[in-house]
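First, the structure itself, so that you have it in front of you.
Only one protein chain is missing from this complex, and each of the others stays in its spot.
Let's turn to subunit A:
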Amino acid sequence: MLSRPASKSSRYICKACRSAINASRKRKFGTNSITSNPTSDDIYDVVTVGGGPVGLALLAALKTSPSTSHLKCLLVESQSLAKQKSWSLPPDAYSNRASSITPTNQSFLEAIEAWRHLDLTRVQPYDEMQVWDAGNAASIQFDWSAEAIKYNAPLRTVATMVENSNLSRGLLRRIEDVGAEESMMSGWNVKGIGNGIDDPEGCNLSTWPVLELQQIGSEGSQNTKQIATRLLIGADGINSPVRTFAGINTNGWDYGRHGVVATLQVESSSDPASPFQNSVSNDDFDSALEDFLSDDPKSSSSSSQPNFENITPSNRATAFQRFLPALGGPIAILPLPNNHASLVWSTTPQIASYLKSLSPSAFTATVNAALRLEQVDIQYLFSLPTTISEPNNTSPHESELTWRLQHTKSTPPSRSPPWITALQPNTIASFPLRLRNATSYIAPRIALAGDAAHTIHPLAGQGLNLGLGDAECLSRTIRYAVEHGMDIGDLMALQGYSGERYAAAVRVSTGVDLLNKVYQIGSGDGLVGSLLGAARGLGMRAVGMVPGVREAIMRTVD
């Protein structure tokens, strides 16, 4: 603001700038010795470490927007992006890493013109979530049916299941589409990160991150590269080296649980209430609506089309989640096309390794049991031997399931979960569940996105959604900075990103963590446990009954 300082006392570096300069001087990761600044060829505007969906989405967004497409960008990924781009599976097989993408993120992917590069025959939008609790008889159904009935419209999508590989491949195709393939270095590792130097004959890059990259599989210094960047983005996962370099700590804990994933085949039922059988297609609905609105008397007598006044909006697919408090966490069945589904079962490490040791038929029987039997029954199944001993090759799990189904007292939700018919070979895997949140998502010339910034419990399917939200917000923040002549690595330029995303991540991760804690209550067998379970059931019913609460919950994760 001053055009001329009025006195000597005003010639000083303010405290914020001083601490920023000192902080950036102390940063270091890995081994790195920088004796000269990289030449201008190796100086970038944005370097992103990490080629997962979040890093790829950010690059695609920056290259799509005219304001930022001129920025010199680089994405560094240790695995082969070429392999990801050529990923291909037949229509009857699905990857076991699939995520539930919210409509907001789908709009973002459409805006950066990546959505159309996905194989859309392999994604499954679903209209409904059935949530119920094995500890009581309560259940709740999440959908937008209230709106659909009110506006006479087809059901709004709750979310869309997308295989992570389908998403990554689509983003890579979009990046190629905009001619930015050269901006990616695949098969390179980050060996170390340091700072540039103050070159008396050149520029002062002492606040600029300088990365030492090494091509994987090469020894010595043949294939190494040193690059400097105005803004370094860590989209490099839960153990983020960029975050370590920035000196940013994390808070959080391990849940002591594992998430077991698998791809399942499910029975296509002819039951009209089955989620895998459309009662009325959206096209029929649209033409019936047209007839209803037209004054032509002839059309109202057409019998081949459904009578508009009698049909309800059709259901494309349903996601199911059953809480199993006595067994460590919920089991979720998420719909995929062609009578397939994705399993995510959060449970104890012991149960997880037991499940992974089962034969395919025993495994499917156990999953069916987990969706239908009481917890004591399921627990009994876990005690059965894993080797097949019965003469007709049936696992003991299958016979137990058949017998106990006749006697079970557990209450199904309003729409029954599908019957699992088979396990897709080689799709069982597990990963430890953790909560992590970085104490800050930004530092001078650093921004963190995706799992590098935050990791949450999978029970609400929000982890990747938070990451994509980060990518959208960061690309918007960079765009604003460029349009206003800011240095995009300046802490002031990044503060908008931190403010928006930190609050969002804390909101979602806290909510999910609380939900998880609530659903761990009642893990004991005693009276207190069952009373608390009943109380929780009342709470669930209340949420379902009070108008607007369900919709409010759905809107927060929309």
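Basically, a contact is a pair of C-beta atoms (placed from the backbone, for glycine too) under 8 Å apart; a residue touches a chain by one contact, two chains touch by 3 or more; residues count from 1.
Here is the rule we use: contacts and distances are computed from a predicted model.
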From "TRUB2 synthase", "Calcium and integrin-binding family member 2", "Pyruvate dehydrogenase E1 component subunit beta" or "Hexaprenyldihydroxybenzoate methyltransferase, mitochondrial", the hidden chain's UniProt protein name: "Hexaprenyldihydroxybenzoate methyltransferase, mitochondrial"
From A:67, A:104 or A:399, residue that would touch the chain that is not displayed: A:67
Residue touching the undisplayed chain, where the options are A:49, A:109, A:205 or A:466: A:205
Contact with the hidden chain (one of A:147, A:254 or A:483): A:483
For subunit A, residues in touch with the removed chain: 1-7, 9-11, 40, 43, 66-67, 69-70, 202-207, 480, 482-487
